[in-house]
Every structure is written in C-alpha cells, then in structure tokens.
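Sharing a structure below in structure tokens format, with a few things to ask.
One protein chain omitted, others in place.
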Amino acid sequence: MENVMELEAQFQAKIDRGEFIEPKDWMPEKYRKTLIRQISQHAHSEIIGMQPEGNWITRAPSLRRKAILLAKIQDEAGHGLYLYSACETMGISREELNHQLHTGAAKYSSIFNYPTLSWADMGAIGWLVDGAAIVNQVSLQRTSYGPYARAMVRICKEESFHQRQGYELLLSLCRGTAEQKAMAQDAMNRWWWPSLMMFGPHDAESAHSAQSMQWKIKRESNDELRQKFIDKTVAQAEFLGLTIPDPDLKWNAERGHYDFGQIDWEEFNNVIRGNGPCNKQRLNHHVKVHEENVWVREAANAYAKKNAKKSETLVA
Amino acid sequence: MSQGINSSLIKFVVRLGDNNLILGHRLSEWCSKGPFLEEDIAMSNIALDYIGQARVLYSYAGQLDGGKNEDYYAYERREHEFTNALLCETPNGDFGMTVARQLYYSVFAYALCNALLKSKDETLSGYAGKAVKELAYHVRHASDWTLRLGDGTEESNKRMQHGIDELWMYTHDLFATLESDKELVAAGIIPDVAAMKGEWLEQVKDVIQRATLTMPDVNAWQMEGSRKGRHTENIGYIISELQYVTRAYPGCEW
Partner (left out) sequence: MSSNDNQFPLWEVFVQTKSGTPYKHAGSVHAADKEMAIMNARDLYTRRNEGNALWVVPSNAIVASSPEDMGAFFEPSNDKAYRHPTFYVIPNEVKHI
C-alpha cells in the first residue's frame, strides 16, 4: 500500500509533466476542496451575474440590442451550467452547490453586487467585466483539472462575442449625442475600478495563490492577469474617446506596461463581506426564485416517477 | 399589389409581429427567474425565437409601408396602435400560468404558420417556413409541461388548472379578424384565421385532458378587441418599459 506522501509526489509529478487530472484519479483532499471552491465560485458568478444585466432586457432600446442582450445572458446561464457540471464530477451535487450559495458558504464575484444604472452599463459590463473575465478564463484553459479546463475552452469560445457586443454598444453611444457619450463615460467611471478588483487581491496578500499555482489550478497570478487586462484595455478606451478614471495611469516604457493607481481595497473587502450596494438583493432574488419554484420541480419528479412505473408495468 | 390590399396586409403582418414582440417580452421577463437553471435557458431560447420572428415581420411591414424600420413598430407607436392578441400581454404569473399561455398561443401560432406556408405572398411563406419549426418546438415544450404539471402533484395540478382557467377568456381573441382580412383570404395570402378555432380547440383539449385537467367552459363569454387596439391595462406598463430609453433620449441611434 502506497502512503499518502508517495501519492502526493506522483500527483505533483503528473501535473509537472503537464498532464490533466481526471475525476477518477487520486487527488489530495485539499486540491479537491480548492477546486470545488474556485469552480463553484466561478459558476455562481455566472448565475448571479445574470441579474444586473437581466435588469435591462425589457428596456433595451432596439430590437437588435434586445436579442443580443438576452442571448448573452442566456449564455451566462449556460456557462454556469458547464461549470456546475465540472464541479459535480468531483462528487458534489447541484443541490449542495445551491445550498452553499444560499448560506453564504460559497462566494461569487463581487462585481455583480454593483447596480446597473443606465443602458451604457450593458456596454461597460460586456467590455470591461467580461473583458476582465476573459483574461482570466483564457489562462484557465490550461488549468490542471480536465473537466474544468474543458469547460473553460467551451466558455472562451462563446465568450468573445460578449466583450465585442459590449464594445460595439459603447461605440454607438460614443459616436452618438453628447448625452449618450456622457452616459458611456459615467458607466466607465463606475465600472473601471470594480473590474480591476475582479482579479483579486495583490499576489502578496492572496491567501490561496502559491499552492494553486503549484497545482496549476491557477496558471497566472492575480497581478499578472490584472496588468494584462489594463495593458490591452487602455488603447480600446482611447479609441472610444473615454477617459479612464485613474490620474496615475501612464505608460512605463521601462517596464513595458502601464502603471496605475492604488485600488481601494477597503471598498473591495467591504463588498466581499456583504456590504456592497446589491449583495442582499442579488442573493435574496436567487433564494426567492428557488423557493417559489419548489412545486415545479416536485411536480416534474412526481410525473417522472409515475411514468417510469407505467412503462415498467407495460414491459411486465 | 393594389393600395387597398397593401394596407390590409400591413395590418395583418403588424398584428403577427406584435403578438411575437409582446409575448417575447413577457417570456424574457423570466430570465434569471426560471424554476431551475436548465428551464431558464429553455425559456430564453423561446423568447429569442419570438423576438426574432417579430423582427422579420416588422421589417416586412416596414418594407410594405414606405421603408419604416423594425424599431419603428416597437419603439415609436403608442399603446392603442399595438394590435397584439390580449393573451400575449397577460402577466407571467407562476410557471403554470406561463405554461398555459404557451400552450394556448403556440398551438394557435403553429397552425397559423402551417397555413401560411401555402401563402401566395413569398415573404410570408418564407417567414412561415422558419417559424413553423420553432413553433413545433414550443408546442412540444408547452405540451410536455402541461402534462408534467397537470399530472404531477396535487399542488401542481391545482396551479396548472388555475392557469388554464384564468387565461381562457383571452383565447377567443387570438382568432379575431378584421374586415380587411377578407381580401387577403380571397387572394390566397392568409388563411381564414377565424375558421382555425375548431382545430385549435381539439388540440388544446387533447393536451388538457391527457394532463388530467378539466377543460374550461367552451361557451363562456370571452374578451375581444386587440385588433382594434383595445387592450388590457397590462399593455401600458409593457410599453413604458419597452420604450423608456428611446423616449427619454429621442432621435438617437443605439
């Protein structure tokens, strides 16, 4: 009988060789726990993220935009589902995942605790929030857990339309009237900093980073990903003619990157702790919908059971 | 095409477009509120089908009507200018109510599009060719759920029955016709919609009975008026949300 340390060494060697871990493979309990935490948090973010955008479906100002927005939010639901499926391969049920969300045991991305106040927010979310998410997700296509990596590949393929539709929406506003442009700038002002916070705390303060990097659950650090996002977004903002609300933002030729100002971590921590403008609203919505529809799920189960019996009798 | 028949056709096409837009709007309200995640996705798909159909129909109406665009019909008309069936604007209610509305509407729309396949108007028959496939799926979805809820638990049976009963009074209005439809029927452009009710009744009855539910009283009085722009109070709220941005910022491109 091999002991745990040997198994762990083999496990790490497998990861170092760049092989994927599959559901039935032996894995350290902490690897499993870390993954469940990360994947479920990611899945919950997709699902809770439907709300701030869903808020605007009935008010979209053209039929084209309405169809795009609905299709996009539906994609988020689909992505949540791919991720729940990946999570379920580790032996945790959808019921348990829901329960963790409802009791606050599992988190979701804080960005969705901010309100969507204008139509321009639909553009800013697509361009900045999905843009930040994509930087992270592209890197996760090489994550060590097979089902998670495969879900990411599928998600990345579908996600790029999300960012482009957001940018195109803002482009229409920026090329429109002064009022429309002001609406776009206001959205930029509100969504820029929360988007940077999406990458999480600085590497030095990140509680889970080192081990996750060693296990290749994460492939690039929070700060590296954040820098990548900023570097590619600045020129896109300039093209729109929008100002990034950071007076310290400037090109650093020596580093070959943009320098940027201090992130307000106090706000970040408070929003995580539940003090964001919409924390309660978002979670209550999910719980309420869940409870209001218990009868539907019960009915479908009862009907399925009855019919399974009927077909058994037929066979007999 | 003569002036008269052109204006009759516009009315018919806009009616059908309005049905699709308003029902799609209602279904889109379910987004993030579905009874479980998979069903949330299913309802968004159906909503997208209707919004897509509305766009095709509005574009065609605009083409017949001096080059108006699809958004004119959705965003620039007043409540009384919308001619959607009353059924389409009823509130979502619980999932049983929405399923009942879907059953009533999709069985109707499927039969209508099936008949429009033979339309002498190529744009309409082309539209129907695509729509009929989507609607076949909607009928299947609605029928399946009527069975599950009707023959599920005691509570779901009660709720499904409630949906079937509450919405019954709006169903006759689906078949409403205008005097101007007659020349379109005569020209082989549209079917006689009023005459389609018998078959609809048989199909709906079949599903309702298989779901162990009770058929509403077929002879009960039913509301009408949508084709003349007489609505329920619901329409005002739908339109005020739908048109809020474009009314607050008139004349903009989005």
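First chain written, first letter: the chains are A and B, and each begins at residue 1.
Everything below uses one rule, namely that a residue touches a chain if its C-beta (ideal position, glycine included) is under 8 Å from a C-beta of that chain, and two chains touch if they have at least 3 such contacts.
Please read all numbers here as calculations on a predicted model, not as lab measurements.
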Which displayed chains the hidden chain touches across the whole complex: A, B
Omitted-chain contact residue, chosen from A:41, A:55 or A:85: A:85
Touching the absent chain when the full complex is considered, from A:205, A:238 or A:291: A:291
Touch list for chain A against the chain that is not drawn: 22, 24-26, 74-75, 78, 81-82, 85, 88, 93-96, 98-99, 102, 151, 154, 158, 290-291, 294, 297-298, 300-301, 303-304, 307-308
Residues from chain B at the interface with the omitted partner, ascending: 36-39, 41-42, 45, 140-141, 144, 148
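Going forward, only the chains that are shown with their structure count from here on.
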Chain A and chain B: spacing of chain centres that average the CA atoms, whole Å: 35
Complex interface listing, chain A residues touching chain B: 47, 50-51, 54, 57-67, 70-71, 73-74, 77-78, 80-81, 84, 119, 169, 172-173, 175-177, 179-180, 285, 289, 292-293, 295-303, 306
Touch list for chain B against partner chain A, complex: 21, 25, 28-29, 31-41, 44-45, 47-48, 51-52, 54-55, 58, 70-71, 74-75, 94-96, 147-149, 151-153, 155-156, 159, 238, 241-242, 244-246, 249, 251-254
